[in-house]
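Here we show just some of the chains, and they stay where they sit in the whole.
Order of writing sets the labels: A and B. Residues in every chain begin at 1.
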């Protein structure tokens, strides 16, 4: 039977889940794992505060417990990595957070990474998260675009805010950028074009890492059989 | 036309290259990139010293220059990450080192990682590499198995040395292990079984990350087209 990765959008906005689902199309291939995307029902429409991060932990772990028997790996698709530690206690399957996964991927692409975040108030929580992850040595900075999650649909303001943040990160020495919010993905191409820097989409990068894991387990068995 | 990843074994031992090639079988799939493994001819039979690391840089960059037109990403399959920075100046394609890639993968699997290395003399160079990578905050330790690269074929001694090093790393708080040498891969299953810890094979993990990159580029374009 085939393998399955569950990518959980821990907010209740089904549009976001659908966009993630489309975005992952490039990672679906014959013989590869099924990539299933789920919306967390009992959650706010966007994860914007520490309280949101804390509060989605309970329904997230409940969902993971229910899905555990038919799932081989989980991706929690919010940059703040809500409930990742809890989820790892809940299931023995791999659980990846896109904050940790996105930064881990960025490390392979440049000397120092910069994070584009939504609002100025996200910077200190972001720094705390990165200290907790122990990944601050190569952080060039976190810069806010000045655009709330819900305003990312406003293309003119978003473009300008995101490009400004990206330019400041480049000025501060970043040579790879990580998008701090799934809603920024549509602007990734423009950011790459304008700054000349590689832009990491953390949902894509982390899901790819989860696929590797699942394949590694299979590959490892095969190798073991051969070895 | 299909995409291609070149995995370079930067020592001249073709047996090692063949083993890597077999090991990566689990990452080959229909529609996925071609995974090509190359041996570096003008190189010592094993990379065991800082001088080896420095000296393979020139032929490694020459090889990458020659292969650049027909390659989409490069993996340098030596844990010391020889010539990775140089190679990134040599080609605009992604270049991943398995030291950085293996540790980046391990970050997603545990609170603190431990590295199993060959000999006691490898510890300080390893610490320097990890400081340069800025990834020391979550390192539980580096422990030597007391087995030179060339002695890894001796199963009795290797098993005992590797299990001892792994047990010491667990004692020091590691909950995920990274193999510091490609020759240790055949013992990965036993290490997992005996310690109960996840063991990362850095060649496999880094190649998987390179596949993601290549797919991400393709996927990104597709998403762009759709978005």
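Here is the rule we use: a contact is a pair of C-beta atoms (placed from the backbone, for glycine too) under 8 Å apart; a residue touches a chain by one contact, two chains touch by 3 or more.
Since we're looking at a predicted model, the values are computed, not measured.
Chemist: Please state the number of copies in the whole complex; 2 are the ones shown in place.
Modeler: Spelled out: 2 chains shown, and the full complex contains 6 copies.
Convention: only the chains that are shown with their structure count from here on.
Chemist: For chain A and chain B, let me know how many angstrom lie between their CA-based centres, rounded off.
Modeler: 24
Chemist: Can you list the residues on chain A that touch chain B in the complex?
Modeler: For chain A paired with chain B, touching residues are 22-27, 29-32, 94, 96, 100-101, 104-105, 107-109, 133-138, 185-186, 188-189, 201, 204-206, 208-209, 211-213, 215-216, 218-220, 222-224, 226-227.
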